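The other protein chains are all here in position, but one chain of the complex has been omitted.
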Amino acid sequence: MTRSPALSYTLVISGAPYTSQAPQSALAFAKALISGGHKLDRVFLYGDGVYLASSLVTPPSDEVNWTQLWSEFLMQTRTPAVACIASALRRGILDSAEQTRYEQPASNIAEPFEMAGLGDWVEATMTSSRILYFLPTD
Amino acid sequence: MPTLHIINKAPDHPRFPACLRALAEDDTLVLIENAVMALVFESLPLPPCYALRADVNARALSESSVTGVKMIGYAGLVVLTETHQRVMNW
Partner (left out) sequence: MHTLIVIDRLPYGDWHGREALDMAFSLAAFDRPVTLLFRGAGVNWLRPGQSADQLSQKSVERNLSAATIFGVSALLADKAALRQYRLSSDQLSQSASETDLTPAFYKQFDAVVVL
């Protein structure tokens, strides 16, 4: 079987962990696409998907910490991951720059996630060969 | 251009019939997450399609083999995104 040439992917996650399966389906797909010889350009968290970037996620010890699993994967693969700033601020996910700007008592974005605008997503629609959306279940 | 439709909604979600109506002859449908319940949902006109094995097994649907439904893993899903330039998520 001849393999098609390597493609580049952007994965958008708009379902929250523990509310939807989106972060886990996306992680399984991300690992499979890299095993398949493709490139993961970036991960973009949008809407409720930004909850994945909270460093304060603390599930019971017998449940998977999806934020931690995603963080480890992103760092191992050096994949850029962005939380949409408008979605994130509304939902209380802040980096230190936004904490300072809005004079909030804390910041909580998990490494290596960064904040960026929808412009990053627009760029992805122009540059990645495929964009897949991992959506809420309801 | 043949389109890969990936749906994660349960068969009684309004998006399910909307997705089925959008399918063209040369398109491909993949059921993931809650959408795999379509395998046992009564009187649903399910076209030939693929279903994600992990989601099927989790929901105890592995024995309910439906004609025309092929089981795939995540690697199989990646291959489908290779062969379809256009992907729609539902």
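First chain written, first letter: the chains are A and B, and each begins at residue 1.
Quick note on the criterion: a contact is a pair of C-beta atoms (placed from the backbone, for glycine too) under 8 Å apart; a residue touches a chain by one contact, two chains touch by 3 or more.
Since we're looking at a predicted model, the values are computed, not measured.
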{"item": "Interface with the undisplayed chain - residues on chain B", "value": "1, 3, 14-15, 18, 21-25, 27, 86, 88-90"}
{"item": "Hidden partner interface residues of chain A, rising order", "value": "14, 46-47, 86-87, 90, 117-119, 121-122, 125-126, 131, 133, 135-136"}
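Throughout what follows, only the chains that are shown with their structure count from here on.
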{"item": "Rounded Å distance between chain A and chain B, as computed from the means of their C-alpha atoms", "value": "24"}
{"item": "Chain A residues touching chain B - in the complex, by the definition given at the top", "value": "4, 7, 9, 21-22, 25, 28-29, 31-33, 35-36, 38, 130-135, 137-138"}
{"item": "Of chain B, residues touching chain A in the complex", "value": "6, 8-10, 13, 32-34, 54, 73-75, 77-79, 81-83, 87, 89-90"}
